[in-house]
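Missing here is one protein chain; the remaining ones are kept as they sit in the complex.
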Amino acid sequence: MKLPRTHTLKEISKLIDSEFVGDENFAILGINEIHVVENGDIVFVDHPKYYDKALASAASVVLINKEVACPEGKALLVSNDPFRDFCKLAAYFKPFQTSDKSISDSSKIGENTIIQPNVFIGNHVSIGHNCIIHPNVVIYDGCVIGDNVIIHAGTILGADAFYYKNRPKGYDRLISCGNIRIEDNVEIGAGCTIDRGVTGITTIKEGTKIDNQVQIAHDTIIGKKCLIAAHVAIAGCTVLEDEVTIWGQVGISSGITIGKKAVVNAQSGVGRDLEGGKSYFGSPCDDARKKYRELAAIKVLPEIISKVNNI
Amino acid sequence: MKLPRTHTLKEISKLIDSEFVGDENFAILGINEIHVVENGDIVFVDHPKYYDKALASAASVVLINKEVACPEGKALLVSNDPFRDFCKLAAYFKPFQTSDKSISDSSKIGENTIIQPNVFIGNHVSIGHNCIIHPNVVIYDGCVIGDNVIIHAGTILGADAFYYKNRPKGYDRLISCGNIRIEDNVEIGAGCTIDRGVTGITTIKEGTKIDNQVQIAHDTIIGKKCLIAAHVAIAGCTVLEDEVTIWGQVGISSGITIGKKAVVNAQSGVGRDLEGGKSYFGSPCDDARKKYRELAAIKVLPEIISKVNNI
Partner (left out) sequence: MKLPRTHTLKEISKLIDSEFVGDENFAILGINEIHVVENGDIVFVDHPKYYDKALASAASVVLINKEVACPEGKALLVSNDPFRDFCKLAAYFKPFQTSDKSISDSSKIGENTIIQPNVFIGNHVSIGHNCIIHPNVVIYDGCVIGDNVIIHAGTILGADAFYYKNRPKGYDRLISCGNIRIEDNVEIGAGCTIDRGVTGITTIKEGTKIDNQVQIAHDTIIGKKCLIAAHVAIAGCTVLEDEVTIWGQVGISSGITIGKKAVVNAQSGVGRDLEGGKSYFGSPCDDARKKYRELAAIKVLPEIISKVNNI
């Protein structure tokens, strides 16, 4: 998330009541989670195992729970609880706003766009031209939707990320301050859920078509002209390149990349990066032909076992 | 879909600006996709691989992209883009109608039927007697629901089929002009999605019970007294005969038939026709006992491999 205006290191340190290392006028442009952090951003880290990754990331400011050597050209915010303080910043810059009517006055709806009954459109939502938003769709605050988009009934865009920190007393939710962008000519089926980014933008690119009851988690990027069949679940921070086809009930782990024109067959489970242009099957999935050979081999296995036991 | 009145070949050819082969007064009764086409209907075909199937089908008129020999007693509509022109006809005979209130004045609701708050009922929907429609259900235009039907909250009946043509510039949606029929004594859980037929009627027959978050795609026929557990996904144009039981999270491919009284165990994947009266398991599924023997064999596989490697 970019801040509404540039803030100084000193201003931010005051907001979260922390120490800082660096020039008090050091410019801060945004706050972002490690997967989507950019130059000018604050990132947070609270486990020594990940210190190096955070310090070497694109982040300009590292919100950290130990005073370490500050890399050249960067700054530190030193806090006894970086997770809590990151949430404090997210809540400060993107406070939760209630809605007292189904369609917020601050939303912007394009020409010839049809909004059917019982739809909820949150604050500062933007919807393009020639869209159809079917009944009982929910679009949370700040979502951005392009032109010629169709969203079928009961679909939910922009709920919070499922992202928690395990504390002795219970799980603490990372406050989601990210967003959603649905590009032109995307069509989304009924009963889908697409979560907002934790700090980044969950994105469905131009021309992608999504069937019913699909789940897409925070900060995931779906490429152009992808096809996603019913009951697929895609975890957070994953990237589908363009023209990927995912068949029904496939599950995809977080933080991986599926290459251009890959095809993942029904009920597969994807736990690692997949090369583009190939077909995959199985849970965990593998090259489809290889997997089919294994399945054929399993069919003769009881017979092979008798054979071996008789040797 | 049957047309509201019989049209002549000439009338239809004018609507889509195409050539025709046959008597200009040839009578046309409906338009239908190849899986559900009937006598008197137009069907479309645009790939030489499927010409013979379309020409030999029950269709009386074939909307085709090449002038071929016309079978006896039939007619042709010759177009450079049969898919586009089929959609043109679908949109002409079933234009999308917006709704300005949650329950359309043109809907028909039977005696003693309870409609809870926040329900959407589209145009020309028909609901029988003694039904309960729980909150936030969405019933799209034209759906037909029998007597003593219970539909739990958040279920969506009649969204468009997930059926696209791959074009160089993007996927084109086949306009759904089909419908949904829910017969008497059917009960549907919460958060389900049942799509309308592309041109036919997605049908849930008498006495079938469906659990939560089930997905049933376009033109699929579910028989009488079936049981379908939570999170099942059934693709389009599939037939479940009577008294079939489908346990949780099963996936079923398109265009197949599952025989009477078959039982498909949880998390199975069905990719081919299944004979009735038997029990199935696995992804892809097989006879359940056979599959359990394979699973038992896999458990001893590591040991067998050591044995073989020591020979």
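Order of writing sets the labels: A and B. Residues in every chain begin at 1.
Operating definition for what follows: a contact is a pair of C-beta atoms (placed from the backbone, for glycine too) under 8 Å apart; a residue touches a chain by one contact, two chains touch by 3 or more.
What you see is a predicted model, and the numbers here were worked out from it, not measured in a lab.
Asks: Which residue from B:122, B:178 or B:191 sits in contact with the chain not drawn here?
Replies: Candidates B:122, B:178 or B:191; residue touching the omitted chain: B:191.
Asks: Check each of B:4, B:95 or B:302 against the chain that is not shown and name the one that touches it.
Replies: B:302
Asks: Among A:34, A:114 or A:233, exactly one should touch the missing chain; which is it?
Replies: Spelled out, the listed residue whose C-beta touches the missing chain is A:233.
Asks: Which subunit A residues touch the hidden chain?
Replies: Considering the whole complex, subunit A reaches the absent chain at 96, 98-102, 118, 120, 136, 138, 140, 154, 156, 159-160, 162, 164, 170-171, 173, 191-193, 195, 213, 215, 217, 231, 233, 235, 249, 251, 253, 267, 269, 271, 283-284, 293-294, 296-298, 300-301, 304, 307-308, 311.
Asks: Which parts of subunit B are in contact with the chain that was left out?
Replies: Against the missing chain, subunit B presents residues 114, 116-118, 132, 134-136, 150, 152-154, 185, 187, 189-191, 206-207, 209, 211-213, 225, 227, 229-231, 248-249, 266-267, 283, 295, 298-299, 301-302, 304-305, 308, 311.
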